[in-house]
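Omission of a single protein chain aside, the complex is shown with its protein chains in their original locations.
Chains here go by letter, A, B and C, matching the order in which they are written, and residues are numbered from 1 within each.
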C-alpha cells in the first residue's frame, strides 16, 4: 500500500474563536498530504494538471477525535489502498505525536480539462504500482 | 422536521485554480446555513456560546455532485431530523436553482467551556421542539 | 463618485482564536463589496472575465480600528474615486452600525488572459462614467 506523511503546523489563521482549528481547514491539510504522496511517486500534481488531468474531490469525510490547536505539529498520514480504478480513494490519519486527532477519507475522479471523467493517466498508474511493489519488497 | 435555507453567493476567494469552489469551503457554507437554522428558532449560536455551550463538529461529510462556480447563488438547505439527543445531526442539500450541487452531513457535540460533553441546553430543546410542532400544524 | 455598500455577516470560520475576525479575511469582504459595486453599474465581474479581462490586486492595505466579531453585521462601503485610468483604485470603509471597524484600499490592474496589462474595457468606462453622472444629477 502506498503511504506518505506530511507534517503541518497549525496556523493562527486556521483557528477559530473556539480556540481550535476550524473543522473545514482539515481538508486543506489533507490536500498537503495528498500532494506529498504524489510527489513521493514522482507524479507531482502540478505536472498532472499540465498534462491535462484534474483530480476534483467528489466525496470527503472527516471524524474529529481531539482538537488541533494553534502551533500544533500534526502528522497527516495518507494511504492509497489501491490503484487503477477510475476513482482514487485516499485514507488519512492525523496525529499529534501519539494522540489521534482525526481520521478522514477523500475520493477523487480523474477528469480532463473539459470536466469529462477519464481513465487515470498511464504514467500515474505505472509509478503508483511500481511504488507499491517497492514497498512490499522492502517490507 | 426543522428546516431552513440560506443562500450564499460564491466568492472569488472561495474558488481555486480548477475554476470552481474549493471543496473544503463548502463546510463554511454549511456553517452559514446552520447559524441560520438556529436563528430561525430564536436560539442564535452566538447566544449559546455566551451561555457557555459550544457546538464543535465531530463528524462531517460531503458528496459533490456538480461544481459550484464563482458568483453562483447556492441554496443551502439544512434539516434537523431530531432533537434532544446528546449529539446534533444535520443534513444539508446544496442546490443552484434546480441543479443539485452537493449533499452533506455534520454531527455536533454539545460541550461546555472546558470541552466536556454536556446535555443540550434546555432552552434549545424547547424551542426546537416547539418549532417542529409548529411546522407540523402548519403543514 | 461611484459608491456601493455590501453588508457581510462575520462567519465563525473567519474568526481566529483571538475571538475576532482574522485580519486577512477582511480582504475577502472587500472583494464582496467590489463585486457589488461592479454589479451596481451593470458590469458584473464574472462577465468581465468572460470578455477576457482580469482585475488582479496589485496593492492592498487595511487599517484596523475596532475588531469585527462573529455574527457582526459589517457594512462594507466601497468608493471608486475615478475611472478611465489603467489602474483601478478603490477605497473602503467598514462599519458596524456607526462604529468604524476598518479603512482599506485596493489597487487593481486590468490585464488580459495572458497577464498583459491592458486598457480598461470600454463598456466598463462608459457605464462607470454614466453612473457617476447619474449620481451627480440625483444629488
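Simple rule for what comes next: contacts are C-beta pairs under 8 Å (C-beta built on N, C-alpha and C of every residue); 3 or more make two chains touch, one makes a residue touch a chain.
Remember, it's a predicted structure, so these values are computed and weren't measured experimentally.
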Hidden partner chain, touching residue among C:42, C:61, C:85 or C:112 = C:61
Had the left-out chain been drawn, it would touch chain C at residues 18, 20, 23-28, 31, 54, 56-64, 67, 115
Just the residue numbers, please: which parts of chain B touch the chain that's not shown?
-> 12-13, 15-20, 22, 24, 70
Absent-chain interface residues of chain A come out as 11-13, 27-28, 31-32, 35, 44-46, 70-71
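Everything that follows uses one rule, which is that only the chains that are shown with their structure count from here on.
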Multi-chain contacts in chain A: which residues touch at least two other chains?
-> 18, 20, 24
